[in-house]
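Report on the following structure.
For this view, one protein chain was removed and the others were kept in their places.
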Amino acid sequence: MLLNMGPHHPATHGVLNFVVETDGEVLSRAVPEVGYLHRGIEKIAEKVGYTGFMPYTDRIDYCAAMFPNQGWAMAVERLLGLQVPRRAEYLRVIATELCRIASHFIAVGSMAMDIGAYTPFLFLIRERETFNDLMEYLCGARLTFNYVWIGGVSRDFHPGLDKKICAWLDKLEPIIDEFDRLISFNPIYIDRLVNVAVLSRQDVIGHGLVGPNLRASGVDFDLRRDVPYSVYPELKFKVPVGRGPFGVEGDCYARYYARIEEMRESIQLLRQAIAGLPEGEHRARVPRKIKPPPGECYARIESARGEMSYYLISDGTELPYRVHVRTGSFSAMSIIEHASPGLMIADLVALIASLDVVAPEVDR
Amino acid sequence: MPSWWWLLIEVLVKVVLVLVPLLTVAALLTWDERKQSALMQDRLGPNRANIGPFTLWGLIHPIADTLKLFFKEDIVPDRADKLLHALAPILALAPSLIVYCVIPFGPAVQIPGIGRPIALQVADLDAGLLFIFAISSLAVFGVALAGWASNNKFSLLGALRASAQMFSYEIVLGLAAVGVIVVFGSVRMSELVARQATPLWGGLPSWGILVQPLGFVLFMVAALAELKRSPFDVPEGESEIVAGFWTEYSGMRWGMFYVAEFVEVSVLSGLLVALFFGGYHIPGVDPGWALTGHTVAIPFTSHGLAIAGWGWGLLMMLAFGLKVIVGDVVLQQIRWTFPRFRYDQVMSLGWKMLLPLALLNVLVTGAIVIR
Partner (left out) sequence: MLVPYAGVALMIAVAIALAAVFLLGSIYLGPRAPNPVKSEPWECGTVSVGSVRRRFSVRFYLIALLFVVFDVEIVFLFPWAVLARELGWAGFSAMAVFVAVLGLGLAYVWKRGALEWE
């Protein structure tokens, strides 16, 4: 039986399509179809110029819009040879790590929802509401931030915001522990995820998986540590690798729990960054008309969904010659066909959720 | 008037006495489901439907929903089997209502002006429990037909899952009930309830949950699976097969499945109360008082409060209703707490865990009772 799961399917959270071949329960194949949310963002970049493209990058990943902002800013700065003030770098780290936590809220929350528990999802959405308020203080927007600008960030800290963030972080740690007790250690939940859709190291490297999906399969690679950028070398943090408290390396539970652990690490990172925030300018002096010299550059950052990279070619005019964005969700989609044979329909849902695929990031 | 005429009136009154509260509670449960989940999830829940300035904590929503469902377009897909598509919701709703006719909602009661005692039960069948199993297993036809007739892949998958699941757990349900039957030695519902009044030790009544704890757990789990409610909601698992067998239903046809689900919650709750929580019994109150009337002493005074037989009957009816509603609320709480099993896990739980346990329970219970 050939079954279309998507584009309007409750488990796809957006518009993805999986053409599923099944005999009733067990899948013989699930083929992902991408392109339902393609907006030609890369082409738009060639028309709107370097500064003008920044708000569009928000739309690449609306669950964590700070990351595409930062990636684009880094690519352009690299081409311009621009030095970003240290305060701006710290502010970027604070903003992106907050985003990482909020994005993982959606990832683990919607995963619980896909497994059939709706309450934990709203539990985290409540916290995300506070995050949205903090972001409003930071940059005035709640979803698409446009905060990281070329050469720095759009504005400095609102007075007292550091205290607000710290207060939220203090509240957050017990909440993550509580979330563990609420759903992560629930026996049904564990049964549903442990040993399901195990991806080996060869699989994940071969299909180009990145971020938590890669690390959950035991590959110890994090751009923040291994290809350092921004001020990450000055901050101490652990990179969670391998299996979670249950299950084996590379199963759905490992991918799920990697995100929970990353939230904890991000909280530590944020505390250090807020404590070590230096004084100074929040934006470098940037020419009004950005005209990078002809050339090309590649900028990679570790987003909530793993490596996000911008490849940028400039021909010396005010408009980029070519922009390419590489995102974690896109490569994550590619492994689904490989991993799906033999899974059950419910497992496929768990697999998609555990890969944390965000539809606009897939298609751009 | 001939006596059979009176009998008919008596039965009719009792049918109304069962169905009206049952459907009212079902409507209230749709409200409770939303309000209780909202409470658990730190939300407000329904509060918008209003009559003038009154919103009544969202209690108007069930009425508004019913009206809306009646006036919605009744869509039947082109390639669907029209007759079966219409028959399925009837087959889903009717059995769940019929089951309640053998559950006693009160003791035999003496009503002034009527010479003989009136049993507060629509039909006191000698094979009551078997009748319940027979009728409740009809519900699977409604589900299977709905999925088959819709001509939709998701519906078909939902129907297959539902039938296999309901079949599997019916066995466990039956075996769990065997334990209760062994203890109380009857399949007549009125006797099953009446025998729970006999004191166990230490003043505790011999309620089913105390004499059959394992049987209770088995029955509860199996019944949850029969109801297709979380954590066993795989046949309508939203994130997997969208809405399962409901997918092609709209308007009041869909509403009938929806109402049937909540009626079934009350039926399960009523069954649990009747088999395991002493039915209409109030600890310390003799069901016989409903026939004779009784005077209770008011503490710290020398006065007594005389309550007539019908008063006690009413009181015990209320006790039954209250127990059922508490059961409903607990079942709702379960619904919003657990994630969903995977389909094969549902099957292996039923066949590999509950079935052997249920067989064991029957043997152990038998051995203890005969000793």
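For clarity, chains are labelled A and B in written order, and residue numbers in each chain start from 1.
Operating definition for what follows: a residue touches a chain if its C-beta (ideal position, glycine included) is under 8 Å from a C-beta of that chain, and two chains touch if they have at least 3 such contacts.
This is a predicted model, so every value here is computed, not measured.
> List the neighbours, among the chains on screen, of the chain that has been left out.
A, B
> Just to verify: which one of B:Leu39, B:Ala123, B:Leu210 or B:Leu318 makes contact with the chain not shown?
Among B:Leu39, B:Ala123, B:Leu210 or B:Leu318, only B:Ala123 touches the chain that is not shown.
> Which of B:Val187, B:Val221 or B:Ala290 sits in contact with the chain that's absent?
Only one listed residue reaches the unshown chain, and that is B:Val187.
> Out of A:Val26, A:Val248 or A:Leu319, which residue would touch the omitted chain in the full complex?
A:Val26
> Footprint of the hidden chain on subunit A, which residues?
1-9, 17, 23-26, 342, 344
> Would you write out the residues of subunit B that touch the absent chain, in ascending order?
Against the missing chain, subunit B presents residues 7-8, 11-12, 14-15, 18-19, 69-80, 86, 89-90, 93-95, 97-98, 100-102, 122-126, 130-131, 150-154, 156, 160, 163-164, 167-168, 170-171, 174-175, 178, 181-182, 185-187, 242, 247-248, 251-253, 255-256, 259, 343-344, 347-348, 351-352, 355-356, 359, 362-363, 366-367, 369-370.
Definition applied: only the chains that are shown with their structure count from here on.
> Averaged over CA atoms, how far is the centre of subunit A from the centre of subunit B? Could you give it in whole Å?
46
> Touching residues of subunit B toward subunit A in the complex: what are they?
Per the stated touch rule, the residues are 37, 40-43, 153-154, 157, 160-161, 230-231, 233-234, 237-242, 336-345.
> Hey, which residues of subunit A end up touching subunit B in the complex?
On the subunit A side, the touching residues are 1, 3, 9-11, 24-25, 112-119, 122-123, 126, 183, 186, 188-189, 191-192, 344-347, 349.
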